[in-house]
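Only one structure is covered here, and it is reproduced in the block below.
Note that one protein chain of the assembly has been removed; the remaining protein chains are unaltered in position.
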Amino acid sequence: MPEKPALRIGLIGTGFMGKAHVFGFATAQKVFDLPYRLELHTVADVTDESAARAAADFGFAKATADWRSMIDDPDIDVIDITAPNALHKEMALAAIAAGKHVYCEKPLAPQAADAEEMARAAAAKGVKTQVGFNYLCNPMLRLAREMIAAGELGEIRGYRGLHAEDYMADAGGTWSFRHDPAGGGALADIGSHALATAEFLLGPITAVMGDCITMIDSRRDGQGGTRSVKVDDVGRAFLRFANGAQGSIEGNWIATGRKMQHDFEVYGTKGALAFSQERFNELHFYSVADAPGRRGFRRIEASPDHPPYGRFCVAPGHQIGFNDLKAIEVEGYVRAIAGETAEPFGFAAGLRIQRLVETIQASSAARQWKAVPA
Amino acid sequence: MPEKPALRIGLIGTGFMGKAHVFGFATAQKVFDLPYRLELHTVADVTDESAARAAADFGFAKATADWRSMIDDPDIDVIDITAPNALHKEMALAAIAAGKHVYCEKPLAPQAADAEEMARAAAAKGVKTQVGFNYLCNPMLRLAREMIAAGELGEIRGYRGLHAEDYMADAGGTWSFRHDPAGGGALADIGSHALATAEFLLGPITAVMGDCITMIDSRRDGQGGTRSVKVDDVGRAFLRFANGAQGSIEGNWIATGRKMQHDFEVYGTKGALAFSQERFNELHFYSVADAPGRRGFRRIEASPDHPPYGRFCVAPGHQIGFNDLKAIEVEGYVRAIAGETAEPFGFAAGLRIQRLVETIQASSAARQWKAVPA
Amino acid sequence: MPEKPALRIGLIGTGFMGKAHVFGFATAQKVFDLPYRLELHTVADVTDESAARAAADFGFAKATADWRSMIDDPDIDVIDITAPNALHKEMALAAIAAGKHVYCEKPLAPQAADAEEMARAAAAKGVKTQVGFNYLCNPMLRLAREMIAAGELGEIRGYRGLHAEDYMADAGGTWSFRHDPAGGGALADIGSHALATAEFLLGPITAVMGDCITMIDSRRDGQGGTRSVKVDDVGRAFLRFANGAQGSIEGNWIATGRKMQHDFEVYGTKGALAFSQERFNELHFYSVADAPGRRGFRRIEASPDHPPYGRFCVAPGHQIGFNDLKAIEVEGYVRAIAGETAEPFGFAAGLRIQRLVETIQASSAARQWKAVPA
Partner (left out) sequence: MPEKPALRIGLIGTGFMGKAHVFGFATAQKVFDLPYRLELHTVADVTDESAARAAADFGFAKATADWRSMIDDPDIDVIDITAPNALHKEMALAAIAAGKHVYCEKPLAPQAADAEEMARAAAAKGVKTQVGFNYLCNPMLRLAREMIAAGELGEIRGYRGLHAEDYMADAGGTWSFRHDPAGGGALADIGSHALATAEFLLGPITAVMGDCITMIDSRRDGQGGTRSVKVDDVGRAFLRFANGAQGSIEGNWIATGRKMQHDFEVYGTKGALAFSQERFNELHFYSVADAPGRRGFRRIEASPDHPPYGRFCVAPGHQIGFNDLKAIEVEGYVRAIAGETAEPFGFAAGLRIQRLVETIQASSAARQWKAVPA
């Protein structure tokens, strides 16, 4: 058996998401029969020390405090960006210019105009891209999409989506880049997941009416003073879909007690689905085809019947975890790089989400419905 | 022990709600120590036969096909209206003019202008009134309100409310009075419950942005043809509350699989509540006052600690049913008639709900935010 | 329409269960089209005062401190016994001797030998009897039994039953008649419900291995001292059923935090059921007949498809309460008195439960399996 070709990865950023990507690479490599051998080539962080420590911790061969040196390195195939959002554009454009494939954490860029520039550059150069909307990688979401597409719910009429957490609920917390008016806010940060799931399941959203609210309007600046916050703590929208359905979503980062309320409900003429990321190895399905007196939402547990669950475990009900979602994300991207499949969620898709976010924000500001640009 | 004075009831209408009221009277009388003995005096229905049958079934002494005769009967104290919505106004105004107390099923009237006329008439005459928003009578909703009022959740920031069912989900169903443009629709019919609960818990809503959608635009007319439907199948709104909170509600009668999804979530600075009418003997409470590592939504089961549950059962966890909610509604109204308490949900409150509904409908039609008239 | 004949009731006892019976009579009369008009004739309690107060509260025409006077009263048709367990036998035998029908709260008698004497006397006299195992009256339990009988689960292989509460969990609580070695204990008090449900669903238990444990071996006597407790706080058993199934049950009154954990799970060759009285308007059903990848426990909500739910409410999902179970119990008994149906749970059935309890207790004491007497 000939050795697989290497796919050499250069990672920028070593925080929550940098770590999650590394776990994703490691697991994907073990769980899937990938077309490449993933090689953790170089990791970049702010200082030489932090980069070296990350290299040791994560298993990268090299470390650098200069991410640009990775762009120039001909031995690196993929640039993986998990640096702060504001830096995504510069890094991605440089990588694309150098002909690298680019894997970028969400949001692709805080502004849709920037995201568009990035998506165009990638398309023009022909590199393969990926944006990290990992919740879509859940086998139960794939099942939901498949059931909807197969007509198991009949025609889809209604949708309710949510992504609520409480990591900004404490008004005593410190101002961070996420509070920056240039692109942060609950809608952009996590409402974007609710939007991604909505379109993943039902297809394009055509019009929105937004409602973005700042509930905590100043935060401590960490230096004894306070700093004004202009971004939304709650961002929600009414939705119209191209398929004729209507619905709503909400992004909320001050939902006290909620840690991962990425939920949806889909209502069709023949059935319904209900899902909560709080119990993400389950999908609840109601079918009017069941006999009268025997109908009810049935709790389908993730199993080898729901690919790629079976790659992780041959027995049903054992459950996959958050990091496994990232491994599935990696698999899809690597196959796209190999040309086996289309990009699962490339820069164009990432741009799409930014457009939705900005259209909702603009709608909220104008207090009017807005059509979503195609 | 002297005999209690009688409160003589004349009931108009013998359908779902007529029956529920009768059950409510019977149970209230047994469960509570009411200031009156409730006397089922006369029942009115469309024909002499149906009225007589209802009298026998329900235990009324007399029956009539002429509801006006009850208005004129000096031996009747309370007129209880469970007739079709379009008749509420005429019946109530007649009863009020005759000095009767009036208990009216929701909606008070399909149009707020009519509801206002009714509320004014009742106030002018000084009779006691009640509108049947029974879900508010749940001990767990009272608990929720009490917890919010006592500051157990801190300052309230956010609210999500729902009332979704599927009784209109079948597009093959027949046109009914509920599809009449004069006042029907999902928002008015059940979204009104979501609005009532929202204000019950958080106080006045000051502004709304509505979204009312007709998904099934014609229905069979029962005579081989079809009839156009103009009312909303889904009606939702963004909300602003006088207390500074923001939120949303939805009324939906085409939510396939949902039978009683009257749900809410309340998020405050110190805690949160989650409730579903699907399991209405429970209230879920999250408190940041719990120790780190030990926090979570706790499932509080209805018990004698939550009045008036203890009147129904001295042991916790045994659960009350839907008809018991109606008995609690009766209790509150009877005490108001006796002057013991204020009207729990009188015509003024019923009018308020109609105003909210119409403001949301008007906002939806105008595609603009609207202030809610005080 | 001719007036229905009266069924005149004499109630003994006015506590938790006395009250529940009165609620049951009132509701049954409204909800069902009973063959009789239920007349609350006389109530007996310990003193004239308490009896008079109960008569006023509950709506009985007469009151007495001498229950024997009710036995002698030819105007009373049914003697309803909710007095302390130790008195059941004397009262019931007297009532039977007088030709009265007898409705007796559970346990029929603390000792099976006494229960047998009562059952024989009732059979010999030909009066109709009823023992209050109200949980069996739940429409969802009837549904479960019907599904099992119809083979929807295939052949039944396994059963797990429970009835756990925590009303005796506080070791500082006072000694009461329930701690009396003559017949109390968790197994007898609530484990009996688990046994009743097991046989209701699967048919006769043929052999048991018991395990009855006293965890709190003395309790305060209310006079500054303590009193030894010999009864079980937890009583459980392995089971063999005549239909070939095996299983287990547990009765437990020191299960801290549990208020109504009357649960069961039934496993067959083709499906399974899971139920919890904590959410007793639901039954969870798994069917292997569902398509692969679409299987799961489905939450069936009580609806008019599940008689007699529809008598209480014409709409699904609205839910019945504990007192409604008692109303269903009353209905069944009244129909049996009228000769319309067999006794739903007469003294013979109550005796059966006592035999099961005693066989388990005897098995536990002997530390050996015991066959259950037929």
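Every chain is named by a letter (A, B and C) in the order it is written, and numbering of its residues begins at 1.
In the analysis below, a residue touches a chain if its C-beta (ideal position, glycine included) is under 8 Å from a C-beta of that chain, and two chains touch if they have at least 3 such contacts.
Only a predicted model underlies this, so the values are computations on that prediction, with no experimental measurement involved.
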Specify the shown partners of the omitted chain in the complete complex. A, B, C
Give the residue, chosen from A:D180, A:D232, A:E301 or A:E343, that touches the chain omitted from the document. A:E301
Specify the residue from the set A:M260, A:A338 or A:A362 that touches the hidden chain. A:M260
Which of C:R227, C:K270 or C:R294 touches the missing chain? It is C:K270
Among the options A:A124, A:A150, A:A315 or A:A374, the absent chain makes contact with A:A315
Go through chain C and note every residue touching the omitted chain. 153, 157-158, 160, 169, 171, 209, 211, 213, 215, 233-234, 236, 238, 246, 248, 250, 252, 254-258, 265, 267-272, 286, 288, 295-297, 367-369
Since one chain has been left out of the picture, which residues of chain B touch it in the full complex? 143, 282, 284-285, 290, 292-301, 303, 305-306
Of the residues in chain A, which ones touch the absent chain? 1, 16, 19-20, 22-23, 26-27, 29-31, 33, 52-53, 56-59, 165, 167, 258-260, 278-280, 301, 303, 312-324
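In this text, only the chains that are shown with their structure count from here on.
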From chain B, which chain is the farthest off, judged by mean CA positions? A
Hey, which chain is the most central one here, using CA centres? B
Chain A and chain B have mean C-alpha positions lying a whole-number Å distance apart equal to 41
Averaging C-alpha coordinates per chain, one finds the centres of chain A and chain C separated by a number of Å equal to 54
In chain A, what residues contact two or more other chains? 295-297
